[in-house]
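What follows is a structure written as structure tokens; I'll ask about it next.
Note that one protein chain is taken out, while the other chains of the complex remain in position.
Now for chain A:
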Amino acid sequence: MITAIFGGFNANTRNDKEVPTNVDMLEFDDTDITSQEDTTADSEVQIGDLDVSLNHSKVDDEPFLNLDDQGSNNNNNETYSILNMCEMSIDDLNEIDVINGRKIEEPFNLLDASKLESNIMPASSDHYAHSYDRYGFRKASKYITEEEYDKWWSNYSYSCSKNKNKWERFMSNNGLPVINDTPKKFPAKNDKLKKLVRKGVPAEWRGDAWWAFVNGDDLLNKNKNLYMKLLRVVSQLDEFKNRNDKNADHKYLPELDVIERDLNRTFPNNLHFQREPFQISDPPMIKSLRNVLVAFAIYCPSIGYCQSLNFIAGLLLLFLDEERTFWMLVIITSTFLPGVHNFDLEGVNVNQGVLMLCVKEFLPEIWPFIEKNYNHDKKKPLHLRRTNEFLHKLPSIVLCTTNWLMSCFVGTFPIETTLRVWDCLFYEGSNFLFKISMSILKLNECHFMKNNDNGRTIYHFSIRKSNVNEVNRSNGTMPIEEMEAEILQSLQTSPKKYLDPDVLFDKTIMKRRMAFNKLDQDTIDTLRKYVTSQRLKYKKYSKLFGLNYDTKQNSSSKNDIYSDPSVLPKETINEMALEEIDEFKTKLDGDFPDKDVKIGLNNKQRMHSLP
């Protein structure tokens, strides 16, 4: 049977309903809706105050999660801050519904991903079903063969089941029931739990565990039925679309087209997202993905839809129902990656700036390769050399690191590794994203060091100036651009080979001597604020001197104020203004303690990070 092929992974533990046997039954009918509402009621597991965003470990004398007052205390007027961003109030949503006076499909509970397998996969598919993993992803990729996967999996699946035993013992030691292979509650944060999470949450429990770690019920209970209401708007949009009422589309959601185009470009290699030739309508997973993305775009107009959310939502849908996926998306975009998916994507730059500061602090052995030509320009006055100018004009390495954070490593690694990262991300907070980013950089260290016999190449890495090339040629070292290309290439492709999450974790995250493992959430939060304000100031300062920030940033190194203010055209700026810039820059640097950014490590600790 096909279900057997999918190994132990069965998200359909909550519903004991019969598995539909033909495609027609996938259509939602009233019975489905009722049973699904029951499910929702069942799943009101109260999880207490797990503070994911700040990574504060909870006191041990609180082994169970209290039924927190927050959950039951809210009244309907209380809205989550993001809701305030939403132009449409709940009343508006109701109104639309009343005006139309029509019955609207309730959300389809896709918790039962596995239930659908038999429908998604054609009967003839048995012969190739072994090519797919337990989540429906194709095992083989450009970088891993199916044989390699199977060989690894035979060991890994064994350690997964051993690991699950540990989880079960842990749960039962804490007096927490696991009924039908579904945990109802997770303990409050503690070291033992953290250790278990780092070893991986059992795949069958993942949805519930993530949901508990991010305290999803708090948000859901505050906003009961909101998702249903949003879905009504979604189906309205559909109706407008079917009527070919283009204006209506645009009035509500300018990015509906982009979502539509991305639906079939989300995990095209996953069985659940594929449409088989005999299927007339979209597979249920695609329908759910559309619902979640459109509902999110309506709910959060400051983001709308941003490419990369499709992958995050898509992966969530394999483990959670639509409604919880929606709220997870809200939590991820507000708590874990604030501003990253907004229209201007400024959060991307901020987070990349934070990553660069982290690398500078925790991977000092790699930093010189990454950094632009700011610190070693001997023409520059000394007080300007220790600046963090790279925060404004980010080093070229961010070309690679940007999508790591934007998509939370979906697509960066093979799927099991991505999922392990997600386990820790939701448990430990967004600092984990930075730790993993630094892990990849660390593991690619050799590519940075290559062809560097005399240190000069480090010194001039990524400087695109002719004199430097001449230096390199005379030294016989690798030309800079080629080296840069090689590093970028390996940063992009090598993570796709990290099939085994244990290997990645053992080499980096689990190593005490990796300095970046000291990084905590408070530091990340502080750094985010710092980088945000620095970038803002720099923008203002560019305007102050009549420079078009964007234009200057885009131009090549000619007259580049970012690397050297002295090359500014004389007619734009006189000597007095130059002094002012210097002063201003010094002031900027002074804004952060100790002139240079410190992340709370003394030199002795820093030494440990050296190989």
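In this text, contacts are C-beta pairs under 8 Å (C-beta built on N, C-alpha and C of every residue); 3 or more make two chains touch, one makes a residue touch a chain; residues count from 1.
By our rule, contacts and distances are computed from a predicted model.
Enquirer: What protein name does the UniProt record of the undisplayed chain give, "GTP-binding protein YPT52", "Tbc1 domain family member whacked", "superoxide dismutase" or "P-loop containing nucleoside triphosphate hydrolase protein"?
Expert: "GTP-binding protein YPT52"
Enquirer: Which of these touches the unseen chain: A:394, A:415 or A:504?
Expert: Of the listed residues, the one touching the omitted chain is A:394.
Enquirer: Which of these touches the unseen chain: A:167, A:267 or A:390?
Expert: Touching the chain that is not displayed is residue A:267.
Enquirer: Could you tell me which of A:388, A:407 or A:508 touches the chain that is not displayed?
Expert: Selected residue, touching the omitted chain: A:407.
Enquirer: By the contact criterion defined above, which parts of chain A meet the unshown chain? Give residue numbers in ascending order.
Expert: Listed in rising order, the touching residues are 142-143, 258, 261-262, 264-268, 306-308, 310-311, 343-346, 348, 394, 396, 398-400, 402-403, 406-407, 411, 464-466, 469, 473, 478-482, 485, 488-489, 492-493, 550-551, 553-558.
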